[in-house]
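One structure is given here, and the rest of the page talks about it.
Each chain you see keeps its place in the complex, though not every chain is here.
To keep things simple, chains are lettered A and B as they appear, and every chain counts its residues starting from 1.
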Amino acid sequence: MKKAKVIGTVWATQKQETLKNSKLLLLQTLSFNDNAPKGTPFVAVDTVQAGIGDCVFYVTSKEATFPLKSRFAAVDASVVGIIDQTTVHGKTEHYL
Amino acid sequence: MKKAKVIGTVWATQKQETLKNSKLLLLQTLSFNDNAPKGTPFVAVDTVQAGIGDCVFYVTSKEATFPLKSRFAAVDASVVGIIDQTTVHGKTEHYL
């Protein structure tokens, strides 16, 4: 799982049926070393009531479908936790 | 899921059986930051009646098979929504 900041939202009226009622968030991956942005933003489905500005961790690929009601949703990235605190090389950082 | 523009189509008479009756679109991934093209175009199956020029989001890998009638189609990318609007870092963009 990687760390990301929620930076936006996406709206789509015409979408695949299993995505109805899903909240689509736009995420920017951040490095655990220095919080630098990695790669470009992408769309993920929310499963933990995350909001704009939250620091979260997400799963990609097949795993992303499991937290949804339907096991077969057309999803390849899901937010699965909101980060409270990390300890990296003995240094603790608080996020809330 | 990533954002892409539909830039073309692909025809194949001789193809794996589960792909019969599927519309094959050619997609170019675009960055959510500045709409710059990312990587090279690829083939995806349409599930939402997208057309040339539409801005869409797509899933890759195993998830791509679920929106199709057969859960076992030989597909690794599917268009699953047509984007209406995005809000990134508080800035809203309309696509339709």
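In this section, a residue touches a chain if its C-beta (ideal position, glycine included) is under 8 Å from a C-beta of that chain, and two chains touch if they have at least 3 such contacts.
Predicted model, so just to flag it, every value in this text is computed and none were measured.
Whole-complex copy count, one sequence throughout, 2 copies displayed: 5.
Operating definition for what follows: only the chains that are shown with their structure count from here on.
Taking each chain's centre as the average of its CA atoms, subunit A and subunit B sit 20 Å apart. For subunit A in complex with subunit B, the residues that touch the partner chain are 7-19, 24, 26, 40-44, 61-62, 64-65, 72-77. Per the touch definition, subunit B reaches subunit A in the complex via residues 1-3, 31-33, 38, 47-49, 57, 59-64, 66-67, 71, 78, 80-90.
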